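Moving on, here comes subunit A:
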Amino acid sequence: MAELLRLRGLIKRFGGLVATDGVDLTVQEGEVHALIGPNGAGKTTLVHLISGALRGNAGSVFFAGEELTHAPVHERVRRGLVRSYQVTSIFTRLSALDNALLAVQAAAGSSMRFWTPVRTERAFTRDARALLMRVGLLDRAEVVAGTLAHGEQRKLEVALALAARPRLLLLDEPLAGLGPEESLHMVELIGGLAGEVTIVLVEHDMDAVFKLAHRISVLVSGRIVATGAPDEIRSDARVRQAYLGDELGSAA
Partner candidate 1 sequence: MGVQLDHPLHAAVALPLLAALIVFPFVVLAIDEPFYVVLASRILIFALVATSLNLLVGFGGMVSFGHAAFLGAGAYVVAILMQHGVASAWIAWPAAVAVAALAALAIGAVCLRTRGVYFIMITLAFAQMVYFVFVSLKAYGGDDGLSLASRSVVAPGIDLNSDTLFYYVVLAFASTGFFLFARLVNSRFGRVLQGIRENETRMEALGYAVHRYKLGAFVLAGATAGLGGALLVNQNELASPGTLSWTQSGMLLTMVILGGVGYLWGGVMGAAALLLMEELLAAYTIHWQLGLGLVLLAVVLFAPNGLATLARAAGPGGRDG
Partner candidate 2 sequence: MHRHMIRLALTLTFPLALTLALALPGAARVHAAERIRIGFLSTLSGPSAALGLDIRDGFALAMQQNGGKLGGLPAELVLGDDQQNADTGKQLVERLLKKERVDLVTGIVFTNVMLAVAPAVFEAQTFLISANSTPLQYSGEGCNPFFFSTSWQNDAVHEAAGRFASDKGYDRLVLIAPNYPAGKDAMNGFKRFFKGAVIDEIYTRLGQLDYAAELAQVRAAKPKAVYIFLPGGMGVNFIKQYHAAGLNRSTVLVGPGFSADEDVIKAVGEPMIGMFNTAQWAHDLDNAQNRRFVADFRRQYGRTPTMYASQGYDAALLIDGAVREVKGRIEDKAALRRALEAANFESVRGEFRFNVNHVPIQHYYLRQVVKGADGTLTNRLVSTVLAAHGDAYATACRMR
């Protein structure tokens, strides 16, 4: 397996607060790499740093052999580094299909085209419907996204990320706020993706993490304290200490 994403010494400070304190992380092509850690460990900051929504104070981001430390979000997306949001970020006033259409169009090259109506670009509609089908929302295509159920919105969120044909998908707490049944659907969906795309999964739900992940990195106080296969992590003393035993113990 080739290395796809490499973070070196990423530091991000907010005023006096150090959110990430020299993060080194390597993600291999094809793996599902979970990122776990207690609240306030700096997980979300790290997601922002990887996706380009925030720039670090020091350190570098390499993706597929290219340095992207200073690249803006949209260029990282173009190269296949795509994220989903912890708080659902969809076009709430548009239909699910229009959501998917915008995502499909983004992947179809420059949109500096001013003449042809998008309505007549059949390929877009076809791809958008395929995308909705993939996440199981095809029968909800005409529904205004803001009125979808929470679980459906999370699926749409994943669909939007998938449209960019990611090489690496950065999923920021995809299970947040989902009921047990919805969670199950989502875990299934992610599991289905795992063969096709590299996934970095930030998640609190340890059941899901241990079910899906090939490798797990543990972030504590802005540092990676451990990286390894699920079994290694489960037995790591530092991790247990960081989590005060509870969560991991119950998951195990």
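On the choice of candidates, all candidates are chains of the complex that A comes from, given by their letters.
Definition applied: a residue touches a chain if its C-beta (ideal position, glycine included) is under 8 Å from a C-beta of that chain, and two chains touch if they have at least 3 such contacts; residues count from 1.
Since this is a predicted model, take the numbers as computed values, not measurements.
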Candidate from 1 or 2 that touches subunit A, complex-wide: 1
Of subunit A, residues touching candidate 1 in the complex: 51, 53, 72-75, 77-78, 82-83, 85, 89-95, 98, 101-103, 105-107, 111-119, 121, 144, 160-161, 163-164
